[in-house]
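Below is one structure, written out as structure tokens; the observations come after it.
The complex is shown incomplete by one protein chain, all other protein chains being positioned as in the whole.
Showing chain A:
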């Protein structure tokens, strides 16, 4: 084997070093690319989950609306027959009972009392079911109204007061601090005003409810100050944001994935339909192409963020 001349050896070493550097650089690049790919993949998975959720919500919405229509007819009969039967009981008492032998009248009246009470219950629970069906049907509203330029700050303010006074009408002892921060740059936005109002009302009602619950649970109620914040912001030429925050009970981790599902509710039976947030989600995403996000910490705060394209 021939030995190489010294100058060749030096040249070779330089070449070798150069190559090694190149390889190292390429290895770095590869690694960076791998990280990029992994990040991209994560992003893709996230997007895919969002898409799946959106699809699921859309089909659930259609399904609930279909079921609601089917239930409404028989339910109308239950309510109507219940009401008319109550009228008939009244007539029986008025016209038939006085003609009974004296000794039988008391028993007849007692039975009629029971019948009247039962019918009252049938009508009461029928109306309750009816209001659930009505909320379900709102899922399928065929857009009869047009999108119109709407002052979102005004809307947000109006519904905040509406929600607060609605709650105060039911519970006079409840007081909360309302903090508003409206960005004038939001201006008029073309939306289905009534629908956005419904979303806001839902979110405010939930926020007040969360603070009310916390006040009931907390050890030192006098130190707790129920507060609901709302702020609006123009994010860019084509985006605006409405943020609703409360210092209430927060949403526990176990249920955070379920809050947008129809019929999911943490309220006691009869107090919530579990349709408020699913409906809100649908209005914001399907109706306006926006997004509804939630941030929360158990027993500390909840914040809903509505982003709308303008």
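Some observations on this one:
Throughout what follows, a residue touches a chain if its C-beta (ideal position, glycine included) is under 8 Å from a C-beta of that chain, and two chains touch if they have at least 3 such contacts; residues count from 1.
In the analysis below, contacts and distances are computed from a predicted model.
As stated in its UniProt record, the chain not included in the shown complex is "Response regulator", which appears among "Response regulator", "Xanthine dehydrogenase YagR molybdenum-binding subunit", "Na+-transporting NADH:ubiquinone oxidoreductase, subunit NqrB" or "Malonate decarboxylase gamma subunit".
For the options A:18, A:31, A:48 or A:80, the residue in contact with the chain missing from this view is A:80. Summarising the interface, chain A meets the missing chain with residues 69, 72-73, 76-77, 79-81, 84-85, 87-88, 91, 130, 142, 144.
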